[in-house]
Structures are given as C-alpha cells and as structure tokens.
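Heads up, the thing below is written out as structure tokens.
As you look at this complex, bear in mind that one protein chain is not there, while each of the others sits in place.
Here the chain labels run A, B and C in written order, and each chain numbers its own residues starting at 1.
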Amino acid sequence: MAKMTMVQALNHALHQQMRKDDSVVVLGEDVGVDGGVFRVTDGLIDEFGKERVIDTPLAESAIVGTSIGMAIYGLKPVGEIQFSGFSYLAFHQLESHAARMRWRSQGGYHVPMVLRMPYAGGVRALEHHSESREAYYAHTPGLKMVIPSGPRTARALLVSAIQDPDPVIFFEPKSVYRAFREEVPEEEESMPLGQAQVVREGGDITLIAYGAMLRPTLEAAQRLEDEDGVQAEVIDLLTISPLDTDTFAESVRKTGRAVVVHEAPRSFGPGAEVVSRLVEKSFWYLEAPIQRVTGFDIIIPMFAYEQVYLPGVERILRGARETLNA
Amino acid sequence: MAKMTMVQALNHALHQQMRKDDSVVVLGEDVGVDGGVFRVTDGLIDEFGKERVIDTPLAESAIVGTSIGMAIYGLKPVGEIQFSGFSYLAFHQLESHAARMRWRSQGGYHVPMVLRMPYAGGVRALEHHSESREAYYAHTPGLKMVIPSGPRTARALLVSAIQDPDPVIFFEPKSVYRAFREEVPEEEESMPLGQAQVVREGGDITLIAYGAMLRPTLEAAQRLEDEDGVQAEVIDLLTISPLDTDTFAESVRKTGRAVVVHEAPRSFGPGAEVVSRLVEKSFWYLEAPIQRVTGFDIIIPMFAYEQVYLPGVERILRGARETLNA
Amino acid sequence: MPREKIDLPHHVEYLSILDKDGNVDQDLEPDIPDDQLRKLHRYMLLGRRFDERMLRLQRQGRIGTFAPIKGQEASQIGPVAALREDDWMVPAFREAGAMIWRGQSMEGILLLYGGFNQAGEMPEGINNLPVAVPVGTQVLHAVGLGYGMKYRGDDRVAMTFFGDGATSEGDFHEGLNFAGVFQTPVVFVCQNNHWAISIPRSHQTRSETLAQKALAYGMPGIQVDGNDILATYVAATEAVERARSGGGPTLIECVTYRRSVHTTADDPTRYRTDEEVAEWEERDPITRFQKYLKDKGLLSDQELEELEEEIDTEIRDAVEKTEKRMEELAGEAMVMFEHMYAELPPYLREQRDELARELAAKEGSNG
Partner (left out) sequence: MPREKIDLPHHVEYLSILDKDGNVDQDLEPDIPDDQLRKLHRYMLLGRRFDERMLRLQRQGRIGTFAPIKGQEASQIGPVAALREDDWMVPAFREAGAMIWRGQSMEGILLLYGGFNQAGEMPEGINNLPVAVPVGTQVLHAVGLGYGMKYRGDDRVAMTFFGDGATSEGDFHEGLNFAGVFQTPVVFVCQNNHWAISIPRSHQTRSETLAQKALAYGMPGIQVDGNDILATYVAATEAVERARSGGGPTLIECVTYRRSVHTTADDPTRYRTDEEVAEWEERDPITRFQKYLKDKGLLSDQELEELEEEIDTEIRDAVEKTEKRMEELAGEAMVMFEHMYAELPPYLREQRDELARELAAKEGSNG
C-alpha cells in the first residue's frame, strides 16, 4: 500500500495494465514524451516505447476515430482528450461509431476503448478547461460514463474501464488530481462499473454526489451531524451511466429525502435523471421534494468567479436543510 | 389562409423572411439547386440567388462555423444540417462558439443564427437518420432548442427563431413534414420562443409532449376521454430550452398527475428535466409518480422495428392509465 | 534570402490503361491471370445487375433507401481486387460491389436496406467493416486498423472508400494526416463520381484534382480513370504493395460517375442534365472491359449470355431467400436490445422487459 494522489493512482493503473496486457496502448496529445499535461501518463513512454504510448497530432476526432479502428483490430486503446471541453470535436466519432459498432455489427466487432479526460472546475484555468458535461455522454446509448472521486476509486475504475469490452468515457475531476492522497494497494484492484457506493451511512437524508463534489458533500454531511444532529447518507455514484438506481433508490426509501449534487449545469443535467428515477422507484417514500444543488445553467465563469459558481459546502448544506425542513 | 404541410409552411416562412430582410441567408448541403433533400428550401435559390441560398461543400462543422462568422458580421444565417444525426460533426462549433460568443464578448458580438435539421424517426430511413437527441442541445447553456409539432407552429416558431438574436437549434420532426396540413395565414405570424401551449384542456391528468409525439398524445387523450371518461390536459412544449416550466407546473398543480412523452432515449433525456421541475415546483400536488413514456435507452433500431421502438398511442395510454391508477 | 519556388518531393500522377473504347495501352497493360480477369468482369456485372434489381425492389417498396453503384463498378472492384483476404476493407455506403467481392452476401445487403438490425452480422472471417453512413467518418477507422496491423507486425493493409464529397469533411483530413505521420498501411480510395447528391465536384473543392490533396499529407496521390478497371487495379496494387512493405499510405482518386440516383430518395433531374449522364454512359466500365476481354479471347457472346443468366439466378435466389428471412425476422423486434453492450445493464433489462410485456399484451389482444 502506498499513499497516492489521483494522478499517481491513475498512472499506476496504466503502468500495471500495460505490463499485463500488450494490447493496451495509450494515445493522445502530449501523452508520450511530455507525460500528459497533468502527468497522468508520465513515464509510460520510457517503459513501453512510442509505438504503445502514442503522441498524436492535434486532432481529437482522429484520436477517437483511430482508437475505434485499433479497438476493432483487437487493441485496447486508452485515449486521452486533453480537456473534456475539447471532446466535442470528437463527438460524432463517439456517438456515431464508438457507441454503435457492437450494435451495428450485431456483436461481430466491439470497441474496448477508454477515453480519459480531465473535467470540471476549480483549477483556475482558461475558458473550456472547466466544464462538466457528463450528461452528453450519459445520454448516449452504447457508451458508459464513469467519474471517480478519489485516488483509490480512480485506479480501480480505470482498471475496470480498460478491461471492459465496451467504450468507456472516463472523466477525471482535475481539482482532485493532486488534492489529497489515499492508500492504494500495489496489487491490481478493480471495481465494477455501474455500481454506486454508500460512503457514509445515515437515516435522515440522502446526499448523492460524484467526482469533485463528493468531498464537499461529505463535509456538508459532517456539518449536518455536528450542527443539526442530522444523519446524512452519502452516495458516490462513480458510474453515471449505467446509473446504479438501486443504491440510491433504496437509500431514499429509508431516508425519504434526497439532494443530488453536481457541478454540471442543472437543466437536463445528470441530477434530473437521478430525480426521475427516484420518482419512479421511491415516490411513495418521498417526504420532501428532491433538491438539485448544481452548477447554474450558464457557462462556467472565468476563474475569478468559478468558486462562486461551483457548488460548495455551504450551498449543499442549504439544499439539505431546505429539504429537511420541507 | 392556405392549407399547408409542415414542409410548405417552413418554406413559406423562409421565403417571407428572406424577402423582408436581406441579412437572412440560407446555407447547407443541397439547400440550393436541389431545394433541400426534403424540399424545405425549395425555390429559394430561384428567387434569392446562390449568394443567399448557399450550396456548401459537405462539411457540417464548416456550415456552423462559417454561420457563426456570418452572424457576427451582421447576417442572419439559417443553416441546415441534412439530418440531426450529422449535427455532431459540428457539436464543438455549437457548444464552444455559437453558444458562447455573446457571453465571451460580453455582449459585443452575438450570433443570430438558426440551425435547422430534420430529426426523429418514422420515415423508414437509414441509420443515423432517425435519432432524437434534443437533450444534447437543451443541456448546452447559450443555445435555444425549439421543436414544432405541426405546420402552423413550425412556421411561427421558425419566424421567431430567425428574428431571435441568439442561436437557435431548430429540430423538425420529419415524420410530420408531410403527414397533414393546417391552415397557415399568409401574413407573418410568430410565436414567442420559450412558451409552451396547452393544446387540450382537462383536469384529471397532464400529458406533456412535443414534436411528432404530440399527435399520438392527443389521440391518447381522446381515447382516455372516450374509453375511460378521463379528461387529459395536453401540453405541447414547443421550446425545449428555455423550458416553459410554468405552463406544465401549473397544469399539474391542477391535475396532480403527469406523463411526459418523447422519442428520445429515456435516461438523461428531456423528460427527466420535466420530471425534476415538476418535483421542484409542484411536488405537494403530485398524487402519483410522474411517468416517462419515451424511447428506450438503445440505438433506435433499423426501420423494420422502428414503429415498435417509437412511443405510440398504446404506450402513451398505458402510461397514462398506470399514472391514473397509481 | 530569396523568393523561390519550393520543390515538393511528391507529385501527382494520372493513370489510364484502357481507353473508353476498350483499347489497351500495351506499355501499361498489367499482367493479370485470365481467371482473375474473368472474375473482375463477373463481379462488375454482378454488381451492376444486383444494383438494378435493388432499384426495382425499392421502387416496389420491398426495401428502403439505398445508394446505387451504377457506373462505379470499376472504381470499387479494381481496388478491392488488389487486397488479400486477410486485409481489411472499410466502406462508405456505396460499395455494394466491393462488399460482394470481399465476401459479403447479397442477402446481407438486402437485409440491411430492408431495415433489419440483423443485417449487421458479418459472415465469419470477412474483414470488412459495416457500412458507414456519416460521410468521411470511416476513414479514421481504417487508419486505426492500419495502426493495429503495424503494431502487431502483421503484413496487412486497410483499404477505405469514400466519395468526392467526403474529402470536404474534417475526418478525411485528420485521417490522411494521421496515416502520413504514423505511416500506417492504408490505401485511401476516393470514388470521385462527380456528385455529392446535388453538389458537383467542381463546387466541392477548388483543387484541380482530389489526388493532389495527398501532397498536404506528404503521401503519394494518383488520379486514375475510375471507369478503367485495369487502371484502378494497377494503381491499387501499387499502393497496396507499398503499404504492405512499410512504404506508407497512398491516396487514389478514381474518376468515375454516378449514373443513377444518389439514393432512391433523390431526383437528379433537379440538378444535372441528361446529356451529362449520357456522356458517361459512353464511358461505361463494363462494356469497355468486355471489349478488352473479347479482344483477348476471354469472353464470347455466348459466354456472356450464360454469365448473365447465372448472375440472374444468383440474384433471384438471394432476393427470395432474403424475403423469406425478412418475414421470419419481422416479429423479432426484441432484437433491438441486443448487442448494445457485452452485457445488458439492469436499467436496459428493465426496459427490455417493459417492451416484452407490451408486445405480449398486444399479441394477447390480437389473438
């Protein structure tokens, strides 16, 4: 066991999977010699060479489109898009091909690729470097959409994503990259995709979060206990699609109250799906309207104001208290 | 007043707006000489010439990207994407520029463009020609997302979209294109964007639909009356974003029950937002879980099975009855 | 400190071997075994006849929209004839001829245009990707396949097809650029059939040829008479050999003509003249090749008649088989939930069950 940041944990997963399986290749802009702009792919090129750790020209659609071809040929490409805000240049390759090849060929071909990308705010970056638009991918049949919340889940989920036979969009919350360390075992560890985790138990209210929002949500839960004597259950979704309905629906059947937290814009965002599934699965248990504590439906501001935009402990607390008092 | 199909009504709107305002230009693949593959732009090139009715090379990103430049220069481009399933090739231009120019320039520049495209199923077409992914655009801050349901709303909304100072994504339900005719006045008629319509009044349940789903929904409402003696209120959303919450929230405060209907995949789809806003605005009035009667979370099948995939009168009826009996 | 012209190492060539009357340029005539020549002819003819039949089926409402190949037979069969079976072929949507040469069945193609999910199944051992509808996007998949081949040290080649219109798409550009940089074994075959629906080639791009676009990627480009199967075959063979031996990618522009509708939803009289079409009828790739074969003593009128009959029967069988299959499959709508993922996630199992109950109820109420 070693204490690792999320960057180190991801790097560890890549090293380990590449050692184990020579069909795993890494590609993207600056992933090789430079080791990735966040250093997630650091050192890979030294160990595995430039045929396996591929510095590509600057073209997102090509990164995804060639990954699809490689994957059909039997490789397991792990592509990187430098920031999720640039993944839209490859959107058609994801929607129209990665997500459809298995279906289109009726199982004849499949696309075991992972597309990693840093997403979300909090690092004082330029425009397009702070967006959270996981809903685009979650709404796309044929894709899986995964977002870890810390070093350990990041490592374990990346391992599962690489081993998954279908295309996985893997969002990495960049504000968590180096924010804290966790114990990460040396041996390979994976976690099933499509499974949420109850990370804090409680019977009074359910707080549902993922990615960088997990930590402020946990902090809010602690403050609810300390300041209000309220026991909040906190659920880390981990996979946005396929969404693990059972875990949160069950929790809300117990608590009767729920708040869903994300950085993404509220309207047509991931929270809406969580709310809808709760209405479908746990309606008769609801004691209050489910709250969405989310980003606003605007472009995330330039960094001088991003902390005001991002949901933080206070906003989550307020949402929870309103729900508790409703 | 003349009886027009949706294609004729849209064509009429384009003729009229182009006559009125020489900043309106039309561009896209095959929109000129060919008059558009569905003939929506038929005859425009004869009247307005090829500088204003622009047959472009085959490149969606360029259609959108050059429209942005034209719009900034003071034109009002009405672009056409031949099928909504090909709009993803331009997704980055829409998300990263069309939606952001006003904001980025703090009001200095704006992008009064319309991007029209046929969407949705029901016409026995090839792969990628039948999708409903309005949620992608509705979730994108800075865009408006409009979907008419018949000839008259199509004409009036297209007029408003062209006159709107901001970028509007305009989805045309292709199965409605020639399905029926409506009286359309000769004089210019517009309808405010962002406003839903109550198209049938009733006090027992609210059915919320849009686009091609409006007609089967109305038929289901009639059958509810005939067969169950139930009065269904039917709301035509017309604009998906900005979503007119008030109209449906108020209706549900009256009826206590709601079903939302769309062809798009269910998960993370437009219905989820409707459900969430109802939870936020009308929770205490809800007498049953809100149902989503929608496309499944799969790729819309090839046309031999598309009618099984698409929500039809029966499925809507079943959803409504379950909601009524819940 | 000059102002000077830059010399480029690559240049662009034009190749034609059989003229429009079927006379051969003896200096350039390739040495192709007789059997192979007969096979080329057979598949061109089959492609033509199958196309005609599909058009009738479509007009009768028995299949949906499809993209006819008439006039382009040499542009697609010449190139794939240069491939080995274990090479890969990545089509657009107008390559029925190439697909059949490469081992796909007419039944499969009919089923596809009949609107059945099940058409996606590729016969065992056939290295073809399925039809790609979004124009130009498939080019990148060929580059990825090529990367895989190179990575694995397999001496294979990926060949991809696309139209003149496709060269305007960003993915065409990104694909050729990647192939150039990584020197992947890919042959890019552009079927320049002069039209992209209603947009003429001259309006698609201002470059004089499409072949010269290769210069932008530091790769060789060649323009060939796409109605001359000897030329398309020779150009492709050179490109395939270069790719296979590590020499990198090539762009081939086959200059041909779409003589039929764009798809069956299209009305070409809106945008082009009958004279233009008639002009290209005179350059028919099949008649021309038949003249060549006849001159070589490889085809007699009687042989041709027999071949036509054989093909006719083959097509009739395929149509019959497919129509039977379509009937069988008509009730199997539940297949739409298959092959979405290796394993259906819980929410999709629920939706599948939802639909199954709905269909069962309908069945019940009908029965």
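Observations
Everything that follows uses one rule, which is that contacts are C-beta pairs under 8 Å (C-beta built on N, C-alpha and C of every residue); 3 or more make two chains touch, one makes a residue touch a chain.
The structure displayed is predicted, hence computed values, not measured ones.
By the touch rule given at the top, the unshown chain touches A, B, C in the complete complex. Within chain A, the residues in touch with the undisplayed chain are 29-30, 32-35, 37, 55-62, 85-86, 89, 124-129, 266-267, 296-299, 301-306, 308-309, 314-315, 318. The chain not shown here touches chain B at positions 25, 51-52, 54, 56-57, 59, 61-62, 64-75, 77, 92-93, 96-97, 101-110, 141-142, 144, 164-166, 194, 242-243, 245-246.
If you put the missing chain back, the residues of chain C touching it would be 1-6, 8-9, 11-19, 23-25, 28, 168-174, 177, 180-181, 183, 203-209, 211-213, 215-219, 223.
Assume only the chains that are shown with their structure count from here on.
Each chain's centre was taken as the mean of its CA atoms, and the one lying most distant from chain C is A. Centres computed as Cα averages put chain A at a distance of 40 Å from chain C.
Centroids of chain B and chain C (each the mean of its C-alpha atoms) stand 35 Å apart. For the pair chain A and chain B, the distance between mean C-alpha positions equals 30 Å.
The residues of chain A that reach two or more other chains are 92, 96, 103-104, 141-142, 243, listed in rising order.
Multi-chain contact residues of chain C (touching two or more other chains) are listed as 117, 134, 137, 170-171, 340, 347-348.
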